[in-house]
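Working notes, structure below.
The complex appears here minus one protein chain, its other protein chains still in place.
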Amino acid sequence: MRRLASASTTPTPRPRDGYFFEDYQVGQHFHHATPRTITAGDVALYIALTGARQPTHCAATVATAIGFRDTPIDDMLHFHIAFGKTVADISYNAVANLGYADCRFLRPVFIGDTIRCETEIVGLKQNSSGKTGVVYVRSNASNQHDENVLTWVRWVMVHRREASISATKPEGQTEFAATIDDSAIHAPRIRNASDAMYNATGSTLFWDDIEATGKMLIRHPGGMTIEESDHMLATRLYQNTARVHFDLHHMKNSRFGQRLIYGGHVMSICRALAYDGLENVLSVAAIEAGSHTNPTFAGDTIYATSHLMSKGAINDDVGAIRIKLNGYKNVDIEKDTLTESNQVLSLSMIALMPRKK
Amino acid sequence: MRRLASASTTPTPRPRDGYFFEDYQVGQHFHHATPRTITAGDVALYIALTGARQPTHCAATVATAIGFRDTPIDDMLHFHIAFGKTVADISYNAVANLGYADCRFLRPVFIGDTIRCETEIVGLKQNSSGKTGVVYVRSNASNQHDENVLTWVRWVMVHRREASISATKPEGQTEFAATIDDSAIHAPRIRNASDAMYNATGSTLFWDDIEATGKMLIRHPGGMTIEESDHMLATRLYQNTARVHFDLHHMKNSRFGQRLIYGGHVMSICRALAYDGLENVLSVAAIEAGSHTNPTFAGDTIYATSHLMSKGAINDDVGAIRIKLNGYKNVDIEKDTLTESNQVLSLSMIALMPRKK
Partner (left out) sequence: MRRLASASTTPTPRPRDGYFFEDYQVGQHFHHATPRTITAGDVALYIALTGARQPTHCAATVATAIGFRDTPIDDMLHFHIAFGKTVADISYNAVANLGYADCRFLRPVFIGDTIRCETEIVGLKQNSSGKTGVVYVRSNASNQHDENVLTWVRWVMVHRREASISATKPEGQTEFAATIDDSAIHAPRIRNASDAMYNATGSTLFWDDIEATGKMLIRHPGGMTIEESDHMLATRLYQNTARVHFDLHHMKNSRFGQRLIYGGHVMSICRALAYDGLENVLSVAAIEAGSHTNPTFAGDTIYATSHLMSKGAINDDVGAIRIKLNGYKNVDIEKDTLTESNQVLSLSMIALMPRKK
């Protein structure tokens, strides 16, 4: 634990208007405020906000039958709460959240766990305009036992406080692998999962049955319209304070003229829609790459598709499926040709599925 | 527990676009996905979504004083979670939910209980248009101890996948009694309830005082306007996936031009409004009959009335009151003549009230 006494000798408090591009240095380390204990209320709200139906996260009977000591919270809820912690220090003055890489879920999180988060600046690249720059960061979330539960890289375009006239060279690491090895994936120790999952979902589609060659495309049948209240409730639940999501009076003067929906809420909606067709997914083990390809606004209706790209056996009980989960808005998901102009999410995720016994 | 191995030999997976009228057969049985553990979060959200105030469900001191081992969840929350499970298999392609019968609450549900649900097709009747048919089903919800906690019949108008040219005869059971005998009602074993309830609610009106002759009409004083976020949060909480409630882009092309509010949310709003005037209701024991007489849309304001129809003594401690709970929208509930054109709900419920000692 850090001590106030030592802090007082190195007073570098957060600027009241947040950090700008020129405030960051490669190697700089942030302990983010404020730890957060996960409750049964978070879990219920997550279901109410997204419609999530994965039995691992909503049915204690299933979770314990397959070997969890309790019901683990949804991986995306876990991600958003950890991510929310980083916003005040990393993306308070963000123009856009550009991408994600090497996001790995290292341990399940249960009700009662307290999550805290730290971030290191790993790369910096000023844009040629001189008005903005890209900040590359590695964030790590830990539980109350100081066990690392989640790690991820993201890069964010951040305003400069003052425009720069001199060009600068990129510093640190600004390129990241777009893939994650099977060996880096943490799979929970589970057992008898195929029977328990079949019993819970009724779906007979398991890891063994999936032809993951990139050719199989699932157009998930549901659609979800997002209202202002919905995304603000979600984003406040995650204690994410980015102004763009909440402050209409301010955003009226932005180029959007309205509030932007937190991209993570769109991820969660797509993840929940993807239940239909991939019912036996146990959990998300990793996100290899991700980007919010277009902004989402209140009133938009979100749809999702899954490309099954490849698969690998993790152990005797569990296999991994690489899924390209795309989000689209305001389309006919059954019939339309899906183009980038309507795409709001591109997410390369690694999902875990039981292997048949 | 069903085994995947046996399932694999009889692969009849759910169609990706859901079941249509011609897919159903009398006697067909559905194990619905996915079990759901009730949490303290569900209970708080139910209060936030409806304004429910019955002390049995919001005050542990009252619930335990009258003999419950813990605070039972609101019967309507219980109903909606069980109902939600059935939607993907039964009413995914529904035109309308036409009616309910013989709905009985068989055991209280507590936080931590996991609810799963099964349905049997009991009757089928094709409509003369050849485009739709009515499916009659009996659903049963169970807890983690395989105890039946709720049973109900409903009938739903469902689209045919393809219009039929040949008329068919009704099959199975398509008529249901509109009443439930006192002997079929399950009342929790409670004690000293009149003092505890009086102390909690301040109301001196108990079973003994009520003249239930059908002539007494209570116009409940409150009104509740429903927003899009409200009903979608509720309906997602129940993991009900019916497209009509969520998908504005799709519904713009429907005859309504907008999303429909889940009728069960209207039931819950009416039930919560009915607290004022019937404060000492312990719980809902049964629903004899029910129908959504008109659709409800976001922006509508809901009001409720109760006709006290008849009463019966269940045991020394508890009596039953048959209440016709009607819901209306956008009326002056104090002064207007209430007509069917503004009615949105007709629900014949059997409520339990303490008897005075």
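The first chain written gets the first letter, and so on, giving A and B; residue counts start at 1 in each chain.
Criterion: a residue touches a chain if its C-beta (ideal position, glycine included) is under 8 Å from a C-beta of that chain, and two chains touch if they have at least 3 such contacts.
Treat the numbers as computed from the prediction; the structure is a model and nothing was measured.
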item	value
Residue of A:210, A:237 or A:323 in touch with the missing chain, whole complex considered	A:237
Touching the absent chain when the full complex is considered, from B:28, B:144, B:174 or B:203	B:203
Where the missing chain touches subunit A, by residue	1-4, 7-8, 11, 13-14, 16-18, 31-37, 39-42, 44-45, 88, 111-112, 114, 144, 227-229, 232-234, 236-237, 239, 241, 243, 246-250, 259
Where the missing chain touches subunit B, by residue	39-45, 47-51, 53-55, 58-62, 71, 194-196, 198-206, 221-225, 227-230, 233, 276-277, 279, 299, 301, 330-331, 356
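The criterion applied here is as follows: only the chains that are shown with their structure count from here on.
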item	value
Subunit A-subunit B separation of Cα centroids, rounded to whole Å	36
